[in-house]
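And then subunit A:
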Amino acid sequence: MRGAIKKELREGNVRIPSGCAISGIFSKIGKRFNGNDIIKSIATMHDRSNGLGGGFAAYGIYPEYRELFALHIFYDDFRAKENAEAFIKEWFDIEDMSEIATRKTPLITDEPIIWRYFVKPAAARMKESGLDEMDYAARHIIHVNSEIQGAYVFSSGKNMGAFKAVGFPEDVGDFYKLEEYEGHCWIAHGRYPTNTPGWWGGAHPFAMLNCAVVHNGEISSYDANRRYIEMFGYKCDLLTDTEVITYIIDYLHRKLGLSLEETAAVMAAPFWSEIDRMPEEKKRKFTYLRNAFSSLLVTGPFSILVGFENGMMALGDRLKLRSMVVAEKGDLFYAASEECAIRVIEPDIEGVWAPGAGEAVIVMSNGGNV
Partner candidate 1 sequence: MRFIYPDYEISRNLSRCIVCRACERQCSNDAHGYDEDTEKMFAIDENCVNCHRCVSICPTRALKIVKTDNTFRENNNWKVDIIKDIYRQAESGGVLLSSMGNSKDYPIYFDKLLINASQVTNPSIDPLREPMETRVFLGKKPQAIERGPDGSLLDNAPPQLELDVPVMFSAMSYGSISYTAHECLARASQKLGIYYNTGEGGLHEDFYQYGANTIVQVASGRFGVHTNYLNAGAAVEIKMGQGAKPGIGGHLPGAKTVGDISRTRMIPIGSDAISPAPHHDIYSIEDLRQLVYSLKEATDYKKPVIVKIAAVHNVAAIASGIARSGADIVAIDGFRGGTGAAPSRILNNVGIPIELALASVDQRLRDEGIRNEVSVVVGGSVRSSSDIVKAIALGADAVYIATSALIAIGCHLCRSCHQGRCNWGIATQRPDLVRRLNPEIGFQRLVNLITAWKHEIKEMLGGMGINSIEALRGNRLMLRGIGLNENELRILGVKHAGE
Partner candidate 2 sequence: MKRIYVNEKWCLACHLCEYYCAYANSGQKDMVKALQGVRINPRIQIEEDGGVSFAVSCRHCDEPLCLKGCITGALSLDDGVIKVDEKKCVGCYTCILSCPYGAIMPSASGSAVQKCELCLENSAGEPACVKGCPNRAIVYEERV
């Protein structure tokens, strides 16, 4: 029974506040490991989700196609698939395509048609557009999602992929056979929406090109952020916090060239009372960032994990209204909503700490730059 959820109740037609669990594991030396640990971690926080959405993003899983965009697409029906594929073929060269392998489980139902494509922009078309590769890909992915009925690109980065569904996250992991993928960075999400649409596309992580975000919270600045970011070519189709947060990060970090630390200073800005006490040079910088990008200040409770091609950022809101702890052991960095989610996979870890309000914790692969 595909596409059975009433369209008007889907994300994008109604704004749904939600609570959540998040977890992430990152190897600073790029050592790859399969999805078992992250599933175990997120499953520990079972009670933080309610079975209406779970998902994962993994980096480093497609080394053989590292130069290609890996598109993961949900289709409601075959007509949507035909339309989307026609569009993709027009704008991209498809190097490989196949249905994403899944495992039948009674706990995951109503699955859409799920396909994966490894593509690169059609060279002539891209040259004609005058856009760089990232902007070109972003523009056409946004087009599929907003214009092609029944098709939804839920992952579009290089050498990475998002896997998500309606269900508890551990069942979603099982469904996608994540034990068969090996990546150096994993993030996971268990969702607790306060409404019951549960559309697969609305599950998290939200992924945009190489950036994938999992988020726990409900931001009060949503519409201010959305209406601002949409000026720059983004379309917030899902009306979810995670979507707009992802676009903000994409805009500030990738498009404008702010560092992650500067991006965090915009999104979870220090209070003026703190800025006013800073040394002159620092004060000037933080004042500039708050003023120049004031509409991208995110208020209300959130803790997010952001995955990149070579790093991970953990960021909490400026009042620390959502829990999040981080820890390190050896080359591995852990972040999760609750400490138990780290200890379940690394029982004798030491020095688990809770980053302060608005404090960005950024870890990069060895030699990587923020």
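The criterion applied here is as follows: contacts are C-beta pairs under 8 Å (C-beta built on N, C-alpha and C of every residue); 3 or more make two chains touch, one makes a residue touch a chain; residues count from 1.
How were these picked? Simply put, all candidates are chains of the complex that A comes from, given by their letters.
This one's a predicted model, so the numbers in the text were calculated from it and none came from an experiment.
Interface remark: subunit A makes contact in this complex with candidate 1 (options 1 or 2, touch as defined above). Considering their complex, residues 15, 17-19, 194, 217-225, 227-228, 230-232, 256-258, 262, 269, 271-273, 281, 284-285, 288-295, 297-301, 318-319, 321 of subunit A touch candidate 1.
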